[in-house]
Structure formats: structure tokens, C-alpha cells
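For this depiction, one protein chain was excluded, whereas all remaining protein chains were kept in their positions.
Each chain carries a letter (A, B and C) given by its place in the written order, and its residues are counted from 1.
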Amino acid sequence: MADPAHSEPPLAATGVLVREEPMAVATLRYFAGTGEFVQAVRAATGTEVPPALGACCAPDGQLILAWRSPTETLCLMPGAARVAELTSRLADSVDGCLVDLSDGFRVLRLTGPRIADLLCRLGGTASVPQPGEARRSRLADVPVLALALRVEETLLVIDRSLLPHVLAWIHATLADFVAP
Amino acid sequence: MRYSALALVRGALTAHRHWAPAWRSPEPKSAYDVVIVGGGGHGLATAYYLAKNHGIRNVAVVERGWLGGGNTGRNTTVVRSNYLYPESARLYDFSLRLYERLARELNFNVMLSQRGHIMLAHSRHDLESLTRWANAMYMNGIEAQLLTRAEVGELIPALDLSADARFPVLGGFLQRRGGTARHDAVAWGYARAADALGVDILQNCEVTGFVKGPGGRVIAVETGRGRIAAERVGIAVAGHSSVLAKLAGFRLPVTSYALQAMVTEPLKPRLDKVVISPGTGVYVSQSDKGEMVIGGGLDLFTSYAQRGSFAVLQGVVAGALAMFPSFSRLRLLRHWAGIVDVVHDSSPIIGPTPVPGLYINCGWGTGGFKAIPVGGWTFAHLLATGRTHELAEPFQLERFISGRLIDEAAASGITH
Amino acid sequence: MASRRLGSPAGRWIDRSQPLGFTFNGRRLSGLRGDTLASALLANDVRLVGRSFKLHRPRGVWSCGLEEPSALVDVDEGARRTPNVRASRLVLEEGLSVRSVNCWPGVAFDLGALTGACAALLPAGFYYKTFMWPSWRLFEPSIRRMAGLGRAPTEPDPDHYEEVAAECDVLVVGGGISGLAAAAAAARAGARTMLLTGAAHPGGALAWRADDEAQGLARAVRQLGVRVLMRTLAFGLYNHNLVAACESLAAEGGELPASVLRERLWKIRARRVIAAAGAFERPLLFPDNDRPGVMLAGAAVKYAGAYGVACGRRAVIAANSDSAYAAARELAQSGLEIVAVIDRRSEAPKGETASGLRVVPGAVVTAVAGTRAVQGCRVARLGGGPRSGQGEWLECDLILSAGGLAPAVHLHSQAGGKLRWVSESAMFVPDGAAPGLVSVGACAGVFSRDAALAHATAVGEALAKGAAAPTAPVGGAGRSEPITCVPGRTSAQFVDLQNDVSAQDVALAARENYRSVEHLKRYTTAGMGTDQGKTSNINALVLMGELTSRAPAEVGTTRFRPPFAPVTLGAIAGRRVASLYRPLRELPAHAWHASHGALFETFGDWRRPAAYPLPGESLEAAAQREAACVRHHAGLFDGSPLGKLELFGADAARFLDLMYVGTMSTLAIGQARYGLLLNEHGTIVDDGIVARLGDRHYWVNTTTAGAERTLAAFEEWLQCEFTDLRVLVTPVTSRWGNVTVAGPSAWRWLEASGFEAALAPHSMRHMTLRESALEGVPLRVLRASFTGELGYEINLPADHASALFARLWERAAEVGAVLYGIEALQLMRLEKGYLHVGSDTDGTTLPGDVGFARGIEAKAANFVGRRSLSRPASRDPQRLQLVGLKPVDGRTALHVGAHIASHAPPAAIEGRVTSSGLSPELACPIALALLAGGTQRTGERVQVYHLGVMTEAVVVRTPFVDPQGRRVHG
Partner (left out) sequence: MMQLECPCCGRRDESEFVCAGTTHIARPPPAASDAQWGEYLFFRDNPKGVHLERWRHSYGCGLWFNVARHTVTHEILAVYAMTDPPPLPAVAD
């Protein structure tokens, strides 16, 4: 079947640009601690699963790992192929599993100096990730994972069915953005 | 002294120097036949009906602060009897019927305003629930009326009837006899009438303990103003029931939550009916003073603080604006919270406690105000005779063991 | 009309080169850039501005701030009409149009004023004593019309509001010198500091004066990087030091764009809060002290200094405190004639008498002449017990009230702080610090400038360093006596101007034993107006204390409830309006359904196709057609919102056995089973299908509404109770679209569309799940059926849902298939007697009530809620049980919500209809009902009541269609 084209138009305002980023998403679920699965992940990705509130990029620069809970790390990657590869490398472990969540989440890439201003209008001050952080919090009254790898750039990972709501809130907020 | 227009005219001539105190501030006696803990609506009504219905006038109401200062003076003043289960319907409709004659009986204008209580429907499923509701009320012998979208619009012009509303209005259901009453007046009216019949109302008199005699029976209460002996003791302290129960040595199936309410600045009449939306969980009415009175859901964590969560307040205001977008420029004048005792089935407890001689009236949750007359009536019967009033039989502590709950909230999906 | 403008240097805030035109009650007037409406009206010599709440007495401008009780106006008309705006806070704009509130036909001639004529009949609480016969409802409407103030808009607000979160170490509320000093000190000590002030200029009470120190501090604060928010009024302090403040961003009225960002709500988390809110002036009580032309002395000084407006020509100052003399001097300098200072105290401050100013000590105003504007007053010595109207006549057009000061302790009190009474200055001041909050400056009772600056600086530094704050050096306010009214029988002496509460009313409350301060407030309504008693609360309780021989401290204050000043509802809701109030979800293939004639409705928080009506076809007719077609051919349905969970772990099987009434551990891989989820009370909370994907790997379908609930329940049991079980629960609802194909031709259709043969009914049985693929897209195909027909629930990555719908739809004609919506599905599941949780159950329904009694007996293991099922009430044979119903006449519909009883109401309820519809298959109405002891009543005839109509129905067994359940096997 033909892959459907899906993408929201970008939103721009003084200090922030919001673009939707097609990304494959999978989640790593494991029992707390450093079990065999967690080691398999290291082997497969070349990096540790991040600590609490941590976000990092695998050495290949392609795969993003974001802490989600004590038993979960979210993986963002460019395409389905990488998910398939990971899936095969992490299959049949007894103390963990990979669940492909592609299509279940939408990813927004925020860039610019006023990301914090925007996020503080959607949620609390604790919703703003510093570089290397992944924070799941209440944004626009729904749960959203916000992660940052470098300054002036943040990714928002949003349940697909809630994307229009979050975008509408962002849109309304940016429309009122004026110089700080 | 009787209140009347004539008396006011007389007052006009005498600079109103002839008015007597609405109630005395007596010193506590050492003993009473009955001591009622709690000088709110339920406690004062209980005292009044003890004296009036049962001729027991050697009664004291002991109040920690000032009378009517708890939930009686902190609620959104809604009265109605639109309940699903016969047990509840009987209870609350009896209460409403007492309200209907209360002003004249007490010779105190409690401003009962039966301007109609409307529950909205936002979906066809809601319409079906309202149909169930209306039919149940007919079965229970209580008038109810289903409304079309257009009829709702005529009764509540300020309501957003647009099809693209987040919670579109498809119809509603009206209890004409529902409405509001002036909360303070209910407490004051009962207090004045009870005082006139000889009841001692003891304010600033906190109960600090229960004195037990042979067989563990309560024989007196310790208070900030000394020990007061009593044949029977009744507790009616909504919000603080568990605290008193602990003093007496037992536990209740009760959790205390803060329930917030708020008013806007006064405005010329804009909303005649009392309206509640199952979608937003918010209810709105306009007081005679002109304030929009707004209420919503509970702060869902245990609280004895009469200050609510700002996040919950925001949700309630947003809900009110979802129903009335034109209220957006109105200003919030005051907001506050009351402490309500919530029971799993959101139905009351009116009966004996595990402690002999000690009785309790509690668990009214968010709906205590409308039940003040019947709460007092049935509790007085219990305290006077030692037997549970027929209306209160289903509402005993035993139901939490047998599982015979009367779960209005679970059945209707809205708070009561 | 005579202009009241004073020459420079008076009027530091106005720009004389920029005149602004505005209309007041339709009258075109002119003011200056920098004016407030109040200053502009005073400059135009407009005295009569509004009418009071109860007696509709004429009122003028009384104050120069948010404490204004009298000068209220409705701004603008139409969607932007804003009621009850204080003239003293309203910034003048070109084209501003305002109307006085609470008067008809006009403010000058107001019919409502008739009530004023019979004021003697209307003492405090008069309405409690009359209007009882025949009924309050008879009098209420006219009283409602008289009450209220402004008029609410009737159209939706065109403007919008936003909310911003912030945090800091030290938050200073108030921009006066104390606040500025505290902020500077905190910032210097390294604290992240914020400062909020409701004013448009820094400096507080000194803002309009050429005060170098204040200006210097303001500059320092900015240089130190303090985040300063002007026009931002902190209105509430909430749990854990959350300060809520409202920032005004747009002009009120005048010419505005179609829609503006009007206000911004700030939610600021502060480690420590410093309150520097200043103080309010306290008025004196004397007969007719509410007349236009009677106002606060401090206000007159500010109107002169800041706005260059003389509030009158000849002023009499009624004093009870030293502050009166400073005011007298300043006003004299700016060109007003000060007729005299009438000092209630027996001796005036030393030196004041010498200054050439006429001072009458130990005297009071006993009468005010002029109804719509002050024309003069009489003053008399207190000694002889003056009577109203007695004493020396003084001609004046302005009477200023200087009764001392009242610290603004609101935030301190909101934070739970205590108050103490300082008798020397007759004021309540904070008694030490409140949790998380320290007061400085005037609101702490510190009035001497140097002491205030030193204290504020020390506090700022201490809080920044997490140290304890130094105690406040209370003092400097000068002598002031508790205010009492003029003795004897006089005309009304007003305590609360807005609500017309007079000293006589307070006396009545005392007489009738409404003596608790809360009773006083509620009975007289003192302090319940839009000004929240900023200038009346203290006077009311001092008076009550005097009348009941109690010290003010003994009477106590009422609880200061937020907000400090009224806040726009829109600002509190922020963005949560219209469609952003609560998210509404759309199907992955929403657009595809829309382009194929779907009629969408809202189910829970999802927009879903209710049906796909043909042109001119009703929803009901469409549902009938769709259902019939699915029964005989095939249909296509979007089940994507169905909740989906994946469970992984060695104990997944055991855990599911604990959660569901059904037994899941015995499922073979690839097998699926229906499950009923209970809570600990034994009541049904959800149902669904559980399939085994692997040895320790399960797939769980929940209802759409139950998706969140079930996940939360699983997590709670795992994390809180069964902590030893190793199970991971992953929600995958949004990952998977659900394309459901049902009907006898379902497989033919799928086969023709390229699905693998392994999915054929003979090789894949009912209630099994297979992982498959179509052109490389992974599928999870579940053979299950909510229609009773051969059914395939094809789960696939959500982005591919539209494509699969399209692909199948291409070949729909070949099998005569249709698209079907929720309505048709409901009809079919009803024909099968399948349970719909939420319709056929409520929060009281137990599994035994809906036919699972045997299943439970069969299950040995314990499960959540099981123990509750053996309570006496759960075993009652007369419980409501789910049965089928048919109308005896085979025609009359049995409506959902209809009740079953032996006779017409009132009657004992035996049960009710929970689901209902016209069966396409049987062509007659059918229904499900919860009926007392229903399972034992098959064949019995019952009466069904619906809105006045009784219908006879017969209790039948379900399913209504295909009782043997053969069709699901294809």
C-alpha cells in the first residue's frame, strides 16, 4: 500500500519556528536495573539507555534515545528500516521488549531562541528541557514529551490524535508573540 | 418578635431600635436532654425540629465558630430533588417540600426561588440518560420535563447553542421546582426559630472530647466552655465528621474534600435558571444580588483547608465559559472552598454510631444544602425517639458492609 | 463647562498637548493623554458619576485607585461591553464610550432612586423580614431588576487571553519604594527576583512625585536584572507559594483591532514572596458622607499632583489623623482653598494650628448640603454631643476624608498570616511573617520612610539568602483614633458606599446579635461589593466593636478571600476556550470518511462516523440500510479508537487472570478471549478482548472510553499491589488503526483485495489473532465480531488506515458492501444481545447481573473485585439483571430510559430499558433492559413507561438474532 503523505505546514513567529518532522518511533520497555535487555540495547545502539530525564543521540547521529519512565526509553529515528533492524537485534529477551509505536506519535521540531517562552505558555516551567534532557509533562493540557539535544532546538513528541489540539494551541500562542 | 412589612414600617418610625436579637447568646447549662454538635444548617434544623416536632426544648447546639459558618455559608445554594433512586428521591423531595413552606414557618425569608433547575444534554447518549432520569422521577412521583434544544435556548438565552460548541447543547431536562435559596438565611431562620423555642445556641464552643459512662455510652461532651452533659448527642459537622468520630473512637466511610465555589461581580439579570452541564461538570446560576454563582468538581485530594486548588478553579471557569462564551469579560469577585464529606455512594448517613448514645448526620457530599430541612427532620426524629426515621432507613452505616449502596453518582455520572 | 485643570507643575502624568475625546452617558467630553476616566470627569467638573447598589443614591468619584466603590461604569457596547469598570482605574483613550451603571433612564434622573426615598423602610437585611407572603417568587423579579450593577455583554468575547508560567527565588508584590528596595536587595544578594506592580509607573504612592530616590531605586532594580512586570496585579496567593497575577495588555475601549490579546495570566512559583502592597486611606463617618464631592483626602492630592485636576475649589478636610495636615498643605500649594481642617481628635498636632491653616479640633461634620454635589457642611464640637444639622455652616464644594491608613494585608492574610491591632494608629498590621511571605513597607505597618527602606532592604537580602526576615519596625503612621460615627440621630453615615451600608445598619446588626464579624458582613453586606470593602471593612468592625464593647482585635477581621481585586474570567481560563477547552480527537482516516459521506458525531472525545447517509436519507434510515447490508453482504467500519495495550513479561498471564473475570493464562498463542474488567467493588468498569501474541506477550483490546481507565488500573495494581509481578504494560492505541470488515462476504472481499489465504475462515478460527502483512505493511488481524457476523478486525499502522479503506472500497461493489457507522453497529450488537458497557451497565452493575454468574463460578482463581461479589447485596436475587424485551404489539418502540413498573407512576421501579432499536433483521422493535430478578422472568409480560405512555412488553431471551451464533464462523 502506498505510504500516505502526512505533514502539517510549518509555523513561524518571532523567535520560534515549528516544523513537523516525520519520524519513526519505538519504545524500549524493560524492568528497572541493568538487565540483559538493557545490555542488548547498548550493543544494538552503541549507547547506554539514558538516566532519568536524560536524552541522548546514538553515535551514528541518527537514533535519539529519550528517557520516558523508570521502565521505558523512547527511540526516535528517521525511518522504519532502523526500527526493523533494532527489533530484530532486541527480539526474544526475557526482561525487556521493543514496541514499535511509529504512526502513534507525531514529532514537532522547535527551533529558535524563544522555545522556552513558547513552552511556558503551554505548560509549566518544568516543561522546558535543557540540552540533554527529556521531560514528559502537561503541555496544552495533554501529556507531551519534550526533549532537547542542543540549545535553541527542542523536539515535542505528541500522541497523533492530540497533535491538532497541541498545534492549535501553539498556533494561537505564536499569533500573539511579540518581541520579548 | 414577628417579622413583617408592618414591623418594618414601625421600624422606619423608630429608627429600627425595636428589633430584638435574632437569637440569644446564652451561657452553657451543665446538662441538656440533647446536645447537637455543629451549628450549621443541619444542626440548627435538627434543634428546631426537636423542639417543634418532638417537644424536646432542653437542647443545645454547640458550634466551634459562628453559626452557619461551614458549608451552609459556602455553597452554591442550589435546591432540587431530581434523583434516580426512590430512596434518594423520597428523601430530597421531602426536603424540597419543607423548603417550600419554610419561610412562612420560620417567619424568616429564606428566599426560596424555584426558578427551575436545568440539566443539559450534549450527545444522544446524554439525551438517553436524561430520559432515564425524567422517567425515574415520574416513577418517584416528581415532576420533570424534557426540553428540546430550542426550549433550552428560550429558557437560557445566554447559553451557547451553536452546533460547533465543544459541548453542543442537544436538549435538557428541567425540574421546575428546583432553584436556589439564600444560604445564610436558612441557617439564621432555623437558629432564630429554634432559639425562640428555647434551644441554646452556643457559638465559639468547640467540642474537645466525648465523656463516656457505663457501657461506653456517651454521657457528656467536653467543650471549650466546659463539660456539658446530655442524654443523647448528635453530630452534624459536615466536613469534619471524621475528626469528631475519631474523638469518639470510631471511623467513618468518609473522605473530606475541598469543593470550590465562586461569584462574579453583580450584574443586571442575565441568567434566570440554574443550569448544569454533564460535559463540563460546571453549574451556574445568578443570585438575586446579580452575581453569577459558579461551581464545579472537587479538588480530588483530601483537604481540610478552606482554600482550593487554582488549577481546579481554572478548569471550572473554563467550563463556565464553554457554556457561556459571553461571560468572558465578567470579573471574578470572590472564590472560596468548603470542606465536604464524601462517601463512596454519595448518599448520606443518618443514624446511630458504634458508640451508644451518639448519633451522626453526615456524608452529604456536595449536596448538603438542599437537604438541610430533611436532614434536620430525620435526625431530630432519631435523637428524640432513638429510632431511625423511615426516610433515613436506607442511609445507615450498615450499607457499607452489606454493599447495599445507593449510588446516585455512579448511576448518573455526575456529582451530587 | 468650567475646567478644573490646574497649571503646571501639577499634573505630571498628563500630556496637555494630547487632548482625547470621549463620551460619558452619551455626552461628548474631552480629556488628556495620561488621564484616567475619573480624572477626566473631575477635570470636566462632572460630579455625579454613578448610583449606589441598594438605594440608588447619587455618587461621585471617591478614590484614586482600585478601592473605588462608587464611580463604576460600563465601558463600550456590543461584544466588548465591559461592566463595572472603576473610573479611577480606566485609562482614557480616544473614542472611549462609557455609561453609568445601575440607573434608569439615566444617572441624573434615576427611577431607582425612589428606593432611596423609602430608605427608612430598607434597613440591613430588610428582605429577610418580609416578602414571605404569598411567596418570595412574587417579589423577586422586580428586586432582581433593581439589584445588579452593570450589564453583561450578550456576545462572545472577541478578545483573547493567555497564560504564562514563571518561577523565581524572590517575588516582590508592589512597586513602591519598599518593594523596589526589597527587590534590589534580593537581586544584589544573587536571588532570581521578580517584581509585580498593578501600576503603569514605578514608585507606588510616590510614582507621580518628582522623587529622586524612588526613581533611582526603579533604575537600580532594572539594572540588577530584576524581572519587572508593570500593569500586573497579583490577585491571589495559592498553595506552595503560587502567585497568580493578571497583566493588562490592551486598552479598555477606544478604537481597537478586531481581536486583541487583552490580558495575560501569570502563574509564578516563588520560593519566597515579599508583599509591598501599600495601604488604603480610611474614610470618616459623618452624615451624608457619600455625597458627590466627598472623597478621600489622599485621592484629591493625587488627582492634583498626577493629573493636574482640582477636585473642588473650597475644601473642608474631615480629619482623624495626622496625615490630613500634609494633604491640606499640598492641596493649598496646588491652588485649592482649604476652608478648615475639622479634626475629630481633641488636640491637633503641634504646630499645625500655627501654620495659618484653620483647624477645628474635637469637632466633626454634622451635616452635608447638596445632593448631587456638595455645597457646604456644618461642623460642631463633639463635647456638647452635637446633633445632626447643628453647628457652624461652612461653604465648600469638596469634603475630604482623612481617617488614617489601613495596611493592605490581603496577601499576608491569604498566606495564612495573623494580624494584630495597633491602637495608636488604629490599624491592623501583620503579626510577624506568614508562611512563605513577608510584608514590608506600608502593608507591614511601617510608614516612616527611612525605617521602611531599611527594613525592606534587610528583608530582601535575608530572603535571598534563605535567612529569617527581620521583624517590621511598625510605626510612623501618626496618631489616629478608631473611627466612630457622629453620635445622635443623624441621616445616614455610610460605612460601605457601594452597598449603602450605614453606621445605623451596623448598629442594627449588633442589636439583632449578628455580632460575629462574618455575620456582620453577611447580614449587612458590608464589604461584599466589587471593592471588597477596601475602605469599609475596618470601619465596620471597629464600629461593631464599639457597639458591643469589644476591642477591634477581639472582633477580628473577616477572612480575606482572593482575588485581591476582581479578575476577568477570560484571563483565568486563558487559552482553554472554544475548541481548546478540551481536545477532541479525529480518526487517522477522518478525511477519507468525510469524503465518503460520513455523518460525524462526537462519541466521548472522538469525532466518529455515526452513519453514511445517502442524499436525503435520515440517520436512522441509513443505520437500518447499513446494518441490513452487513448482515447479508458485508460492511466496512473504522474501529481505530478502540483501546489497545501490549502486555509483556513472565507474569503477564497471571496478571491478566487477576484483572479479568475471564481466564487468560490458558489461552494458546494466537487465541483470543472476551474479558470483563471489574473494580474492587465488583462493578464492571470495562470489557474487551485479550489475545496471546507469545509465551509472555499479550494483546489487550479495551473499549474506546476505557482505554485510559484500563491502563491506569493496570499500572496501579502492578505498581501498588502486585509489586512482585513482572509485567510491562505499553499503550499502543494510537499506533494501530483498526479497519473492521464484517459480514458473510467479508472473507471473499478480503481475498479479492489481496489478503493471504491463511486468514480464510477455515484456517483462521473465530477469536484468534494472526500477525500478517499486506505489501510489507504489518497487520494484526483479529477474528472477532461485535456484529454477530463473520468479522475481521484488521489492525495496521495508523498512517496506512486511509489507504486500506481506499483499497477495500475499490472492490466493495463486487460484494455489495457498505460503509457502516456506530449506529448500525449498535443495532447489530443489540440484535445479538451483546453488552455495551456504559449503556447496559452503570457504576452499580455486577458481572452476575449481565450473565456472567456461571463464568465466575467456573473460575477458581481470585481476581480483582471477586470478594465484593459475595456480599449480601451482590447475592440478592432481586438485583437488576440484563434481559431482552419485545413490545407485545410488535410495533411500539421501547425507548432507552423507559422504566418498567407494574402500573402507571408513581410506582415502584422494577427496571429500565438500557438499549433499544428497530431490528433490521426482525423488522420489529427490540430492547435490552435491566430488570429486577430478570433472568427468572423470561416470557413474563411487563409494563414499560415512557413520558406518560405505557407499553406492554414481553421478557425474552437474547440473542434476538442467530441464537446459535453460527454466523460469526462465516
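The rule we apply is simple: contacts are C-beta pairs under 8 Å (C-beta built on N, C-alpha and C of every residue); 3 or more make two chains touch, one makes a residue touch a chain.
These figures come from a predicted structure and were not determined experimentally.
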Left-out chain, listing which of the shown chains it touches: A, B, C
Option from B:Thr46, B:Asn75 or B:Ser242 whose C-beta touches the chain left out: B:Ser242
Sole residue of B:Thr77, B:Asn109, B:Ser256 or B:Ser347 that reaches the chain not shown, by the stated touch rule: B:Ser256
Contact residue for the chain not shown (choose from A:Thr34, A:Ser69, A:Ser88 or A:Gln130): A:Ser69
Absent-chain contact - pick from A:Arg121, A:Arg135 or A:His165: A:Arg135
In chain B, positions touching the absent partner: 240, 242-243, 246, 251-256, 300-305, 309-311, 343-344, 400-403
Touching residues (missing chain, whole complex) on chain C: 238-240, 242, 267, 269, 416, 435, 680-681, 712, 715-716, 719-721, 723, 862, 866-868, 871-872
On chain A, residues whose C-beta touches the chain left out of the figure: 52-53, 68-70, 124, 126, 135-138, 143
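By our rule, only the chains that are shown with their structure count from here on.
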Mutual neighbours - chains that touch chain A and chain C alike: none
Distance between the centres, which are taken as Cα means, of chain B and chain A, whole angstrom: 49
Geometric centre distance via CA averages, chain C-chain B, whole Å: 22
Chain A residues touching chain C - in the complex, by the definition given at the top: 1-4, 6, 27, 29-31, 71-72, 94-97, 99-105, 120-121, 123-125, 127, 140-142, 159-162, 164-165, 168-169, 172-173, 176
Contact set on chain C toward chain B in their complex: 53, 79-84, 118, 120-123, 126-133, 136-137, 140, 143-145, 147-157, 159, 236, 238-239, 242, 244, 267, 414, 489, 504, 508, 511-516, 518-519, 522-523, 525, 530, 532, 559, 561-563, 566-570, 572-574, 576-579, 581-582, 584, 601-603, 681, 683, 838-839, 842-844, 868, 871-874, 895-899, 901, 905-909, 912, 945-948
For the chain B and chain C complex, residues of the former touching the latter: 3-5, 7-9, 11-13, 15-17, 19-25, 65-66, 69, 73, 86, 103-104, 107-109, 111-115, 122-125, 128-136, 138-141, 146, 157-158, 160, 166, 168, 182, 184-185, 188-189, 203, 264-270, 280, 288-290, 306-307, 309-310, 313-315, 317-322, 325-336, 344, 399, 401-405, 407, 409-411, 413
